[in-house]
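Entry: subunit A
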Amino acid sequence: MVIALLVIVCVVAGLLFFAGGTLGLLRFPDFYSRLHPAGKLDTMGALMVLLGLGLHQLFPLTLDSVLTGLKLMLILVFIFLASPTATHAIMDAGFRAGLEPWKKGDPRR
Partner candidate 1 sequence: MEPLPSLKPLLAVLVSLGVVPILMSSRSANVREAWTFGAAGLKFLLVLAMLPTVLEGRELVCTLAEVLPGVAFRLRVDALGMLFALVASSLWIITSAYSIGYMRGLQEHGQTRYFCFFALALSATIGAAFSANLFTLYLFYEMLSFATYPLVTHHQDAEARRSGRKYLLYIVGSSIGLVLPAMIFSYHLSGTLEFTSQGFLPRAGSPVLLGVLLFMFLFGFAKAAVMPLHAWLPAAMVAPTPVSALLHAVAVVKVGVFCILRVLTGVFGLDLLASFHLGAAVACVAAFTIIVASLIALTQNELKRLLAFSTIGQLSYIVLGAALLSPKALVGGMVHIAMHAFGKITLFFCAGAIYVATRKKYLSDLVGIGKRMPVTMAAFFVGALSVIGLPPTGGFLSKWYLVLGTLQAHQWPMLLVILSSSLLNAAYFFPIVYRAFFFQGDQSLSDNTTQEAPLWCLVPLIITAVCTILFFFYPFPFLRLAELAGL
Partner candidate 2 sequence: MNVHYPALLVIIPLLASFFISAAGWLRPVWCFPLAVAAMAGSLLVSLGLLVDVLLGIPGLYWFGGWPPPWGIYYRVDHLNTLVLVIIAAVGFVNLMAARPTVERDFPEKAGPFYTLYVLFVTGLLGMVVTGDAFNLYVLLEIAAITGYALIALGKGRAALSSLHYIFMGTIGACFYLLGVGYLYIVTGSLNMEDISRLLQPLHGSNVVIVAFVIMMVGIWLKMGFFPLHAWLPNAYTYAPSPVSSLVAPLMTKVMVYVMIRMILTVFTLDYAFLVLKLNDAVVWLAVIAIVAGSLLALAEKDVKRMLTYIVVAEVGYMVGGFWLGNRAGFTGAVLHIVNDALMTFCLFLAVGNIIHVKGNSRLESLSGLFRTMPWTMGALVVGALSIIGVPPTCGFFSKWYLLLGAIQSGHYGFLAALLGSSLVGVVLFFRIFEIGYFEPLGASHGPAHGEGGAAVREAPLGMLVPLWITALSLILVGLYTGEIVGRVIRHAIPEMML
Partner candidate 3 sequence: MKALGLIIVALVGAILVYATIDFPPFGDPESPASLHVSPRYLEKTLEETAVPNAVTSVLADYRSFDTMFETTVIFCAGVACFLLLRVPRRRPPAPRQFRHRLTGLTFRIKDGGEFVLPVREFEPVDSIWTPYDLIIETICRYLIPFIQIFGLYVIAHGHYSPGGGFQGGVILGASIILLSVSHNLRTALKRMGEKTSALFSPLGVLIYTGTGVLCLVLGYNFLDYQALAALLPGGPIMARSHGIFLVEVGVGMAVMGTMVWIFKNLASRGRYDEGL
(Lines give C-alpha, C1' and ligand atoms only; values in the text may rest on other atoms or scores of the structure.)
Protein backbone atom coordinates (compact mmCIF):
# COMPACT_ATOMS: atom_id res chain seq x y z
CA MET A 1 0.00 0.00 0.00
CA VAL A 2 2.82 2.30 0.88
CA ILE A 3 4.50 1.35 -2.27
CA ALA A 4 1.38 2.01 -4.28
CA LEU A 5 1.18 5.43 -2.71
CA LEU A 6 4.80 6.06 -3.49
CA VAL A 7 4.27 4.98 -7.02
CA ILE A 8 1.32 7.26 -7.40
CA VAL A 9 3.19 10.18 -5.96
CA CYS A 10 6.16 9.59 -8.20
CA VAL A 11 4.08 9.18 -11.30
CA VAL A 12 1.91 12.17 -10.58
CA ALA A 13 4.96 14.28 -9.95
CA GLY A 14 6.42 13.06 -13.17
CA LEU A 15 3.27 13.87 -15.03
CA LEU A 16 3.30 17.30 -13.48
CA PHE A 17 6.77 17.85 -14.78
CA PHE A 18 5.66 16.68 -18.16
CA ALA A 19 2.75 19.04 -18.07
CA GLY A 20 5.06 21.85 -17.15
CA GLY A 21 7.35 20.98 -20.00
CA THR A 22 4.57 20.95 -22.47
CA LEU A 23 3.08 24.14 -21.18
CA GLY A 24 6.45 25.78 -21.33
CA LEU A 25 6.86 24.57 -24.82
CA LEU A 26 3.69 26.40 -25.67
CA ARG A 27 4.11 29.49 -23.57
CA PHE A 28 7.70 30.57 -23.88
CA PRO A 29 8.33 33.33 -26.31
CA ASP A 30 11.02 31.98 -28.58
CA PHE A 31 12.79 28.92 -29.70
CA TYR A 32 15.73 29.14 -27.30
CA SER A 33 13.68 29.67 -24.24
CA ARG A 34 11.27 26.92 -25.25
CA LEU A 35 14.15 24.52 -25.17
CA HIS A 36 14.62 25.06 -21.48
CA PRO A 37 11.37 23.51 -20.30
CA ALA A 38 11.33 20.97 -23.08
CA GLY A 39 14.79 19.74 -22.31
CA LYS A 40 14.77 19.85 -18.56
CA LEU A 41 11.24 19.15 -17.52
CA ASP A 42 10.70 16.24 -19.86
CA THR A 43 13.84 14.60 -18.61
CA MET A 44 12.78 15.15 -15.08
CA GLY A 45 9.29 13.90 -15.81
CA ALA A 46 10.64 10.76 -17.39
CA LEU A 47 12.83 10.23 -14.38
CA MET A 48 9.97 10.46 -11.95
CA VAL A 49 7.53 8.39 -13.93
CA LEU A 50 10.01 5.67 -14.69
CA LEU A 51 11.10 5.53 -11.10
CA GLY A 52 7.53 5.15 -10.05
CA LEU A 53 6.72 2.53 -12.60
CA GLY A 54 9.88 0.62 -11.86
CA LEU A 55 8.95 0.57 -8.25
CA HIS A 56 5.48 -0.63 -9.12
CA GLN A 57 6.53 -3.52 -11.24
CA LEU A 58 9.23 -4.67 -8.88
CA PHE A 59 6.56 -6.60 -6.99
CA PRO A 60 6.29 -9.55 -6.82
CA LEU A 61 9.99 -9.61 -6.50
CA THR A 62 11.47 -12.12 -8.92
CA LEU A 63 14.55 -12.19 -11.04
CA ASP A 64 12.56 -11.18 -14.06
CA SER A 65 10.97 -8.24 -12.40
CA VAL A 66 14.29 -7.03 -11.04
CA LEU A 67 15.80 -7.28 -14.46
CA THR A 68 12.89 -5.42 -15.94
CA GLY A 69 13.33 -2.77 -13.32
CA LEU A 70 16.97 -2.53 -14.19
CA LYS A 71 16.04 -2.19 -17.81
CA LEU A 72 13.83 0.70 -16.87
CA MET A 73 16.76 2.29 -15.14
CA LEU A 74 18.81 1.67 -18.24
CA ILE A 75 16.23 3.55 -20.23
CA LEU A 76 16.54 6.32 -17.72
CA VAL A 77 20.28 6.41 -18.13
CA PHE A 78 19.95 6.66 -21.83
CA ILE A 79 17.38 9.38 -21.58
CA PHE A 80 19.72 11.27 -19.32
CA LEU A 81 22.51 10.92 -21.80
CA ALA A 82 20.47 11.62 -24.86
CA SER A 83 18.13 14.35 -23.74
CA PRO A 84 20.64 17.08 -22.91
CA THR A 85 22.62 16.17 -25.97
CA ALA A 86 19.58 16.54 -28.14
CA THR A 87 18.71 19.83 -26.48
CA HIS A 88 22.19 21.03 -27.05
CA ALA A 89 22.16 19.88 -30.65
CA ILE A 90 18.94 21.71 -31.38
CA MET A 91 20.14 24.86 -29.77
CA ASP A 92 23.42 24.67 -31.58
CA ALA A 93 21.53 24.21 -34.80
CA GLY A 94 19.51 27.29 -34.04
CA PHE A 95 22.59 29.36 -33.49
CA ARG A 96 24.27 28.09 -36.57
CA ALA A 97 21.17 28.81 -38.56
CA GLY A 98 21.48 32.35 -37.36
CA LEU A 99 18.28 32.59 -35.40
CA GLU A 100 18.34 35.67 -33.19
CA PRO A 101 17.48 34.99 -29.55
CA TRP A 102 14.47 36.69 -28.09
CA LYS A 103 15.31 39.74 -26.05
CA LYS A 104 13.21 41.20 -23.35
CA GLY A 105 10.51 43.30 -24.88
CA ASP A 106 10.42 41.61 -28.26
CA PRO A 107 7.10 40.25 -29.43
CA ARG A 108 6.43 36.55 -28.99
CA ARG A 109 7.48 34.30 -31.79
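Note that in this section a residue touches a chain if its C-beta (ideal position, glycine included) is under 8 Å from a C-beta of that chain, and two chains touch if they have at least 3 such contacts; residues count from 1.
A word on the picks: all candidates are chains of the complex that A comes from, given by their letters.
Because the structure is a prediction, the values reported are computed rather than measured.
Q: Between 1, 2 or 3, which touches subunit A here in the complex?
A: The candidate that touches subunit A in this complex is 3.
Q: Across the complex, what residues on subunit A touch candidate 3?
A: Touch list, subunit A to candidate 3: 78, 81-82, 85, 88-89, 92, 96.
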